[in-house]
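The other protein chains are all here in position, but one chain of the complex has been omitted.
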């Protein structure tokens, strides 16, 4: 059960809607990833911190049309599960006040820090699931064992996005000449090396960031590539399976439960299944008849014996 | 020249008169001679006839300086002493230990009986009811009242306003509630043997729940239509389920008047006693490893998800 937590949504602001062609490319990407084995995928909406989030209208906070995608794809590809994710590119920590209001609308929350202060803020105060970096350009700060280790103990995972290396000529079309391309690859290797060293191979999640189906790669191959960079053999497999799954679960628990203590609803076998009926408001969606479940019937019998 | 008789008479009358005083003075003074002397000074014809008898001052018990917060406890049985608490805990522990060992003995008995049946190749039914009485295994039905109490407590706690509130209001209340008397079902666990166990919580301890499980058909969710059961299912009794790495689920019945007020069309049609509505929740055991006392005021924070299942 492999997870890919970064399939980018074509738009990067709230104003634009994706064109039909872009939606089709997105669908093809999802299907290619599914054929490669990734059953759980999260569609990533990446925004700058300056973008104003329409907190007033709760329906518009999540622009990803997940219902459309699910209705198109899930009937034909039964094991596919789609989730939504938000990534905020942060350079100034004080702009992150509104995080609490939007956190219930996305399944996974991620932050991309640009400077050291933002990184420290992410790993101490915020209630997020993933931290990702822009691996194409040289990281302006040095990754330390302490900060990353404390973040991993808290439950925050670090993301390695391999689209920058794998892009080929199409991905770099708007970047420029080949020397620039080489620089991007060099930076990627350097940054990933630093990350693997500072995290001691724990708490790393590998994701694709594939804008088009060509950029999808087999998970094992990417892990082999990272092994040449020093990723620990025993912890490698968990980068695409366990760690990603855990990031998903912690994101889902944020929505469905109170601080990971009590979860709403007890029908589904796993936390990841979206059982809630979106048409009904909140608690009513979890209401059911006593006779539906075996324990309910037990309760009913008790009640009858009392009366 | 008074005659010895008259003196004697005088003496007698004096003695008769002073019995009460002597009695009183004997309280103050130990020796007789002092008493005589005092009485002489009081009652004699000659000498100094003092008009008073001085009784020695008795010193009462010196009262301890009590603090202003001190309360006079009238009834000794009201105080719960430390030793009584300790005894209560010990008694509970011993009771549970004894019940579980009785259950084990009964299970062994049933297994032995089954083995003998196979050896003789005949089907003698095991006298389960008599055995249960003899070993005093607690019955699930005895805890029904407790379960009702808990349901009404939950109904008051969650639905006190008359309408069904949102999840963000309900869930925090649930995290600090007490679960003694709740019908819990183990839905997922690291220990696969536990999955499916369900029962009423008898003790909400720090690291585990002690459930009283029903017998035979009701013991597991998938047993409702089965014919034959394992020995431990036949016995029922207490089960200790550790909280770590386990998910428990339970239902809270929505009180009748609230569900009717919602105005659903379905409700109006079949609002009879046959089917109640309920809301289901799941407890994450690894996050509940605190005593109910500690949980009441605890501020919960998000942690790593690694140990939840």
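Structural remarks
Order of writing sets the labels: A and B. Residues in every chain begin at 1.
Following the convention adopted for this analysis, a contact is a pair of C-beta atoms (placed from the backbone, for glycine too) under 8 Å apart; a residue touches a chain by one contact, two chains touch by 3 or more.
The rule is short, and it goes like this: contacts and distances are computed from a predicted model.
Going by its UniProt record, the hidden chain of the complex is named "Ribonuclease P/MRP protein subunit POP5" among "Skp1-related protein", "S1 motif domain-containing protein", "S-phase kinase-associated protein 1" or "Ribonuclease P/MRP protein subunit POP5".
The hidden chain, counted over the whole complex, makes contact with A.
Across A:86, A:151, A:165 or A:298, the single residue that touches the chain missing here is A:165. Here the missing chain is touched by one residue of A:212, A:241 or A:294, and it is A:212.
Considering A:225, A:242 or A:255, the position touching the chain not shown turns out to be A:225 (whole complex). By the touch definition given at the top, chain A reaches the unshown chain through residues 21, 24-25, 27-28, 30-32, 34-36, 72-73, 76-77, 165-170, 185, 212-214, 216-218, 220-222, 224-225, 227-228.
Assume only the chains that are shown with their structure count from here on.
Averaged C-alpha coordinates give centres for chain A and chain B that are 49 Å from one another.
Across the complex, chain B meets chain A through its residues 141, 144-145, 147-148, 151, 164-168, 170-172, 174-175, 183, 185, 187-188, 198, 214, 218, 221-222, 224, 247, 249-251, 253-254, 262, 273, 275-284, 287-288, 300-306, 308. For chain A in complex with chain B, the residues that touch the partner chain are 127, 152-155, 246, 249-250, 253-254, 257-267, 269, 281-284, 286-291, 293-300, 302-303, 305-307.
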